[in-house]
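Here's the structure, in structure tokens; my notes come after.
A protein chain is absent from this complex, but the other protein chains hold their places.
Lettered A and B in written order, each chain numbered from 1.
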Amino acid sequence: MDTIFSLDFILTVVQEAFRVKCIIFSALGVFTGVTVGAIPGIAGDIAIALLLPFIYNLEPVAALGLLLGIYKGSMFGGAISAISFGVPGTGGAVATVEDGYRAKKNGYPKKAMLTALYSSATGDVISTVILVFLALPLAMVALKFGPKEYFSLYVFAILMISLLLQGGMKKGLVAAAIGLLLGCIGMDPITGTTRLTFGIRHLRGGMPLIPLLIGMFAISELMTQYLKAWYHNRSKYSKESELSESSSKLSKESGYNPSKDIMSFKVYLSSLKATLIGCVMGTFIGALPGAGSSLAAFVSYGAAKRLSSHPEQFGKGSLEGVAAPEAGNSATVGSSLIPLIAFGIPGSATAALIGAAFMMMGMQPGPLMMQDNMPVMYTFFVVILYASIMNLGIGYFLIPIYAKISMVKPRFIFPVLFILAILGTYASRNSIIDIWLLLAAGLLGTLLKKAKYPLGPLVLAYIIGPGAERSLRQALLMGRGEWSSLLKSPIAIGFYAVTIVTIILITKAKSQEKFS
Amino acid sequence: MKRFFLNYDLFLSGFITFIGLAGLVYFQFGMSPGPTGPFIFPKFSCFIIFIFGVLTMIDTIGEKHADTDPEVNILSVVLFGILSILYVLFFSRIGVITATFLFLVFSFSILSPKGVASLKSSIGYSAFLTFLLWIIFVRIFNIILPQCLLF
Partner (left out) sequence: MRIMRRRLNFVMLFVVILLLVFVSFSSLATQYPEEKAIRIIGPTAAGGANDIVSRMVTSSAQQIVGQRMDTIAMPGAGGQEAVHYVMDQPHDGYTFLISDYGCLITPALREELGYDLSDWKPVIQITQYLPTIFVREDSPIKDANDWIAKAKAEPNKFSIGHGTNLCPPHIGLIMIERATGMENTWVPTSGGSECLAFVLGGHVDIGASMPTTIAPSVNAGMVRALGLTSTERSKFLPDTPTFKELGYDVVSTSWLMIFAYKDVPEDRIEFMENKLIEALKTEGAVSMANKLNIEFLLQGREESQKIYNRTVEDLTSLFADLNMLKK
């Protein structure tokens, strides 16, 4: 303890952390992460995996700054395409599409992106501070989560999101059930029995996430929006339509008013409550190994809607609906490193890659990591903190560029987005079959969207369904097949109680809405 | 019957309900040794789909179906769909770069108000964008994409 607070130690740490090389590599990492995250299909972990062999030649802190910068940047980067095109760039940005894309259509894309940026940075900083000061206590809490507790959390998340999103409760539950069924495709997590593959070898490992995500959101959105928009221009070519097409900015005729799309501190404050809810949810859920940024984003969204003074605005372009999931998913960055550093257990797939990087640097993640590598670890913490600030700066610089790109003529952006979706999907697993699945998911997404089935619960249920099934069956195995064993945990009982209360309150609120 | 098919919402709900029922029947004949067996979750999912599918159908039958959706250029949709399928089919045969270039050229033309008359400008934009995508994916991210003889 004395060593940490001695002046010499602090000076050494600060000196190492603020070396030019460190700063440059961290900035490069953030820039790469934001760019990569904005490309549908390519998540930060692909960029990290590709860069891993090159970090041998870098000093440990510079290398880790680079990789962590990518991780942080990609969390915000996913929001850029979510807001601009309705296509989540990463799994964590799926919840952002609900209100973010609507905000852009309502005429304030820049405000939405800046809200996403500021709340992302807030979530990032808060979870990093918690990582530095409260890693071990939070890790001990995370260890208390076993199969029973995970299952109760998943039930809470799926039900809450299905009931809260636009489209009605029944359609939400149907969508969630479809997502659960899609998640059952492939090898059963407990016995390895293949299910619903119909003899197709490629489906043995399950329906892959990237094609489903990109297909459901990107392809379906592109199909429904842009091709409709060009009906009138195609049917009657005229000088007027060419002029309106050639305008690369949303004109006043289309309702865009730049003066209404200005971000201010007041606007940030109005969504601060949602941001803080996202920070708390994201930090906690990120510390649970395997829970994931998508779950954090959705739970944050649901909780923010529940606690908002204007819940009716959610789903219609509410900035709170952007702030909460973005804070939630970015807050998982710092907290997913907590179990890694405390026990050597990575909190996410990306954290596992960071863990591999630690090992390549000669630092073994685990209980002795802090003790054996104190100067490097505290330097690393300082780098993480200023990388969060860099994320803010670089994001602020990139937003006007991406905002302009989002306003490029649809007939140019649509095919390019389509190509990006396909190449991004191919890049994730080098599989042509994935691309066919992408198109099939796009068709499914289009059909469901037309009938107003919400896609959020479907994707969330698909993502957490396998984990929920595994937890349920693990809990039943440990309880010797007794269903009552699921209630033998105070944490699980707590989640079930909150779930029941939430269902009652939501149902009541919706009935009152109907009558009024 | 005609009303059933014309009412898209009702038709889709009915189809989804049918899938739920089919799943329940299918998994009824699967091995499911107790609550920890591999078919409990699929069965549960199909059950929810069926029950709430029926409830959704009931809701939809009562609603008046008003076609408020804007018209869609069916020809564009079909052409673009064919182009997409051809792109994926030839992706690995003629190389990603060539396939992407050709796809973009024809997509821009299909979606342009001028139609085929815009082929020339489409070629220029397509070449530039293809080059950019090649730089990003092959050069920067070092992702190995299917190649043809030249690229």
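The rule we apply is simple: a residue touches a chain if its C-beta (ideal position, glycine included) is under 8 Å from a C-beta of that chain, and two chains touch if they have at least 3 such contacts.
This one's a predicted model, so the numbers in the text were calculated from it and none came from an experiment.
J.: Considering the complete complex, identify which of A:Leu143, A:Leu196 or A:Leu447 is in touch with the unshown chain.
T.: A:Leu143
J.: For the chain that's not shown, point to the residue among A:Ile23, A:Met374 or A:Ile433 touching it.
T.: Here the residue in touch with the unshown chain is A:Ile433.
J.: Just one of A:Gly33, A:Gly123, A:Pro289 or A:Gly465 touches the chain that is missing; which is it?
T.: Only one of A:Gly33, A:Gly123, A:Pro289 or A:Gly465 touches the chain omitted from view, namely A:Pro289.
J.: Using the touch rule from the top, list residues of chain A that touch the missing partner.
T.: 45-46, 48-49, 52-53, 56, 143-147, 186-187, 189-192, 194, 201-205, 208, 289-290, 339, 343-346, 349, 352-353, 356, 359-362, 364-369, 429-431, 433-434, 470, 474, 477-478, 480
Rule of thumb we're sticking to: only the chains that are shown with their structure count from here on.
J.: Round to the nearest whole Å and give the separation of the Cα centres of chain A and chain B.
T.: Between these chains, centre-to-centre, one finds 23 Å.
J.: Name, in rising order, each residue of chain B that touches chain A in their complex.
T.: By the definition above, chain B touches chain A via 8-9, 12-13, 16, 20, 23, 31, 34-42, 44-46, 48-49, 52-53, 55-56, 59, 69-73, 76-77, 80, 84-85, 87-88, 91-92, 96, 100, 103-104, 107-108, 111-115, 125, 129, 133, 136-137, 141-145.
J.: Where on chain A is chain B touching in the complex?
T.: Counting only chain A, the residues touching chain B are 36, 39, 42, 46-47, 50, 168, 170-171, 173-174, 176-178, 180-181, 184, 188, 190-191, 193, 195-196, 223, 226-228, 230-231, 233-235, 237, 241-242, 245, 410-412, 414-416, 418-420, 422-423, 426-427, 430, 432, 435-436, 439, 447-448, 450-453, 465, 469, 472-473, 476-477, 481, 483.
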